[in-house]
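For reference, the structure I am asking about is given below.
Up next is chain A:
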Amino acid sequence: MNLTYLILLPLFTAALVLLARNASQVKVISLLGSVAQLILSVGLYVAYRKEMVAGNTAQMFFEADYKWFPAWNIGFHIGVDGISVAMILLTAFVVVAGVLVSWNVSKMTKEFYFLLILLSLGAYGFFISLDLFVLFFFLEIAVIPKYLLIGVWGSGKKEYSANKLALMLMGGSALVLVGLLGLYFSYAGHSFDLMKLSSIHIPIQIQKICFPLLFVGFGVFTAIFPFHTWVPDGHSSAPTAGSMFLAGISMKLGGYGCLRVATFLMPDAAKEYATIIIILSSIAIIYGAFATMMQKDLKYINAYSSVSHCGFVLLGIGMLTQTALTGAVMQMVSHGLMTALFFAVIGMIYERTHTRMVQEMGGLLKVMPFIATTLFIVGLCSLGLPGLSGFVAEMTIFVGSWSHPDNFHRIATIIACMSIVVTAVYILRAIGQTAMGPLKEEYSTLTDAKWNEKAAVIVLLAGILAIGIAPGWLNDLVRPATEIITQKIGAVK
Partner candidate 1 sequence: MMEPGLYHILFISAGLFFIGVYGFLTRRNLITMLMSIELILNSVNLNFIAFNKYLWPGKLDGLFFTIFIIAIAAAEAAVAIAIIINLYRTHRSIDVEDAEQLKY
Partner candidate 2 sequence: MPNVIYILLIPILPFAAFLLLGLFGRKYIKNGAGIIGTLCMLIAAALALYIAYGYFFDYGKLDGVYRKIIPLKYNWLEFSPGISIDMGIVLDPISVMMLVVVTFISLMVHIYSLGYIKGEERFPTYYAFLGLFTFSMLGLVISTNIFQMYFFWELVGVSSFLLIGYYYDKPSAVAACKKAFIVTRFADLGFLIGILVLSYYGGTLDFNELIQRLASPESNEFKTAIASSFLGLSAITWGTVLVFIGGAGKSAMFPLHIWLPDAMEGPTPVSALIHAATMVVAGVFLVARLFPVFAISAPEALNLVGYVGAVSALFAAVIACTQTDIKRVLAYSTMSQIGYMMFALGVSGYGGEEGLGYTASMFHLFTHAMFKALLFLGAGAVIHYVHSNDMKDMGGLRKFMPVTHITFLIACLAIAGVPPFAGFFSKEEILLAAYQHNTSIYWIALITSGLTAFYMFRLYFNIFWNKEHHAHGEHHGEGGFVMMMPLILLAIGAAGAGFIHFGEFVSSDGAPLASVFHLQFSIAPVALGFAGILVAWILYKKQNDKPDKIAASVKSLYIAAYHKFYIDELYLFITKKILFNLIGRPVAWIDRHIVDGLMNAIGDLTRGIAELIKGFQSGKVQQYALYFLCGAVGLLLLFIYIWH
């Protein structure tokens, strides 16, 4: 399988979108393009699976290395392992759903869809690149469209939010860039190549400087405490698809970077700084949960809960055991699907009620059973109901974290476990006040979901259920990849 198709297809779609004559053409092209991408991603999974069953033990599958800028040893080096395949699948699902829920965007439709496709292009490129410079390049591609999506199509104090988001993410990228350069020069003969860098032992002094830079830099994307404040503002101002992409894909770029670049390349420093990571992520988990409890705006609720849930990702990474790392990847996928669905539902509700304040709603289950039921399901997924994806991911992290016998890790795990109770409190508050209770007079004429909304929900729900009911496939996909990382960590004295 040639991985470049993963980039060429969105590029092609984006070009076609630019050439389209009217809004409906734009939508159809985007939908077809994103569905083709989804098929391609599933095909990638199948092909990967086949290779795995056939006994291929290479670390990266479908590798390809094109010369790009040989003078500086920058190559277009691509390849995937289980983690990347999982993230690519996540991206494909979220993009299809995002395209579907944006069907009603009437303002500058062409530009809107162009940016959506561009963002997905950045994400795909990010997940397949094995050259750190290319990786950084795609990371930036994924940031810029977000600024425009929020600034142009957003609501509320959108300029403030767009600036804040772009600046904080850019600040994160700046740290990443410095860290990457540090790695580049640490390799004899200078290289950005991930595989080459992983084959050498980077000097501990360089690790000690580069690891925090990279981890915090990528961490900003994943809402590491205390750099998470762009999350609530950014999400609440973004258009529905923007929020979905932001939480479903962009926040995962950071987690992937923390794992793939920071932890994988610099295991010594990861061990050194694990304590700090665990402390920060435990704070994010419980603190995000408590902050969510006090929110009244549905989007703020989901944004803060994302802070809490992404804390699990970082906690899993900080624990450095294979199970916990697997759990972290699973949590990324699970949270991506779940939170995208949550934002999609919030968008649907907002389109109808024209408010996102929970206390202004009530009894929506009566007039829009489909949407309200989806809200139930996604809420239950968020609080970790078995049978849905959240449970699988969280439990994997808990079990992985608990395998450290000392009290520090234990306490962090218990704190993380405690958040599931707080999560139950805020999710039930939100659901109870919006979907349940007496129906407000002014909402009695609202209608239920339309075809495109139903399709978007079904796409994402399919992903959530596929993980929740039969998590084995995802586990088998991710485990070999995390094993390599844990081996590197285990080799550290």
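The candidates came about this way: all candidates are chains of the complex that A comes from, given by their letters.
Throughout what follows, a residue touches a chain if its C-beta (ideal position, glycine included) is under 8 Å from a C-beta of that chain, and two chains touch if they have at least 3 such contacts; residues count from 1.
Here the structure is a predicted model, which is why all the values come from computation and not from measurement.
By the touch criterion defined above, chain A in this complex contacts candidate 2 out of 1 or 2.
Every residue of chain A that touches candidate 2 in the complex is listed here, in rising order: 164, 167-168, 225-230, 233, 287, 290-291, 293-295, 304, 322-323, 363, 365-366, 369, 380, 383-387, 391-392, 395-396, 398-400, 402-403, 405, 413-414, 417-418, 420-421, 424-425, 428-429, 432, 435-439, 470-472, 475.
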